[in-house]
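As you look at this complex, bear in mind that one protein chain is not there, while each of the others sits in place.
Letters A and B name the chains as they come in the text, with residue numbers starting at 1 for each one.
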Amino acid sequence: MGLTTKLDAAVNWARKFSLFQYPFVTACCGMEFMSVAAPKYDIARFGAEFPRFSPRQADLLIIVGTITERQGPALRRIYEQMCEPKWVVAFGVCASTGGFYQNYSTMPGADQAIPVDVYIPGCPPRPEQVLDGLIMLQERIQRGEGHNQIVIANEKAAMNAQKLGIAYDVPATAIRPRIEASKG
Amino acid sequence: MAQIVLDRLAAQFRSGEILQTGSQHGDEWVRVRRDAWVAVATFLRDDPVTDMKMFIDLTAVDRFSTEPRFDVVVHLYSVSRKHRIRLYGGVPENDPTIDTLCPVWEGANWYEREAYDLYGVRFKGHPDLRRILMYPEFVGHPLRKDYPKEKRQPLVRRSQTDVGD
Partner (left out) sequence: MSATGHPPETRRVVLGYQDAEDLGAPDLPTEPVPLNMGPSHPAMHGTVRMVLEVEGERISSADIQIGYLHRCFEKESEYATWTQIFPYTDRLNYISPMLNNVGYAMAVEKLLGIDKTIPERAQFIRVIVGEVSRISDHLTCLGASAMELGAFTVFLYALKAREWLFELLEEVCGARLTSSYCRIGGVAYDLPAGFDEKLRDILARTRVVLSDIGKLLERNRIFRDRMDGIGIITQADALAYGITGPVGRSTGLAYDVRKDHPYLVYDRFDFDVPVGSVGDNFDRYAVRVEEMLQSMRILDQALAQIPAGPVVHMDPRISLPPKNETYNSIEAMIAHFKIIMDGIHVPPGEVYSYTEAGNGELGFYIVSDGTGRPWKCRVRPPCFPATAVLGKVLPGLFIADVVPTFGMINMIGGECDR
């Protein structure tokens, strides 16, 4: 990961306090998501207030609820449509690991399809837990450690290295891979 | 509770269409011969004494080790007379078909699609028999007893070597 300059720190500070969320709501966690957005627990205090229901306008994808195998391609497509830098939060155990559903239709965690930055466990998580997860995400954004931020930083470093004629090994963990349709 | 329904059926169908009747825990049930499925259903809907205008449920049960393997189970209700009935239609494994009830109650459409999707029972004459809960690429009928619970058929997976995207 490259060095973060003061400019990067300032930009990350702005990003973390103005997250435009795309709530990908599927199941019961949606009810607690509504509670987090409601006046008592108020996610607006953290800057992540108004949901943007188009992936093109959002930078935080919150996966709320169980992801089924049928939902996988839709989730993937929405993630790809988001503009960078983008972050992903898995809200609830179903989105994190599949929850207590272990069967032919439930994807064992949304991270089977897209990379996830912060996992918030709970079934459903209490709103305070969600806010804790959000603060954790904000700290990650500030340090530049979101998955997508790392990929962008590495691409930038590789481009700069190419311009200067220096060899630069992009770490294998930060290459933007091709997506394959599963043959399983 | 719904003995009158059983009596009307016994009076109307005398050539062996009604294989068995019974009452358990306050629920009356009728086992119907497969070829008389629509006839019995239509009678239950139209007869003024039974008046089963409301279609409640259609599902299938995989008995697995008894013959016939599948039972299509239909629950009907009469709002005016306040009685219920359960119909069983036995469907064997080598010929898992039965007539559709869509012409009798429109609501049977989605329920039959679900029974087809999860059990593999085909409904003859159904206007649009395709999967409803599983995706079209899915192979197999998951609620059958011989389908393993955790056998997934994923559509999309990240490649295993990445963390980036």
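The rule is simple: contacts are C-beta pairs under 8 Å (C-beta built on N, C-alpha and C of every residue); 3 or more make two chains touch, one makes a residue touch a chain.
These numbers come from a predicted model, not from an experiment.
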{"item": "On chain A, residues whose C-beta touches the chain left out of the figure", "value": "23-28, 30-32, 34-35, 38-40, 51, 53, 65-66, 68, 70-71, 74-75, 78, 100-101, 103-106, 123-124, 126"}
{"item": "Residues of chain B in contact with the chain not shown", "value": "24-27, 29, 53-57, 59, 61-62, 73, 75, 77, 79, 82, 84, 86, 105-107, 109-111, 118, 131-135, 142-143, 149"}
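Everything that follows uses one rule, which is that only the chains that are shown with their structure count from here on.
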{"item": "Chain A-chain B separation of Cα centroids, rounded to whole Å", "value": "43"}
{"item": "Chain B residues touching chain A - in the complex, by the definition given at the top", "value": "133-135, 142, 147-159, 161-165"}
{"item": "Residue ranges of chain A touching chain B (in the complex, touch as defined)", "value": "69-70, 72-73, 75-76, 102-105, 107, 111-115, 147-148, 150-151, 154, 172-182, 184"}
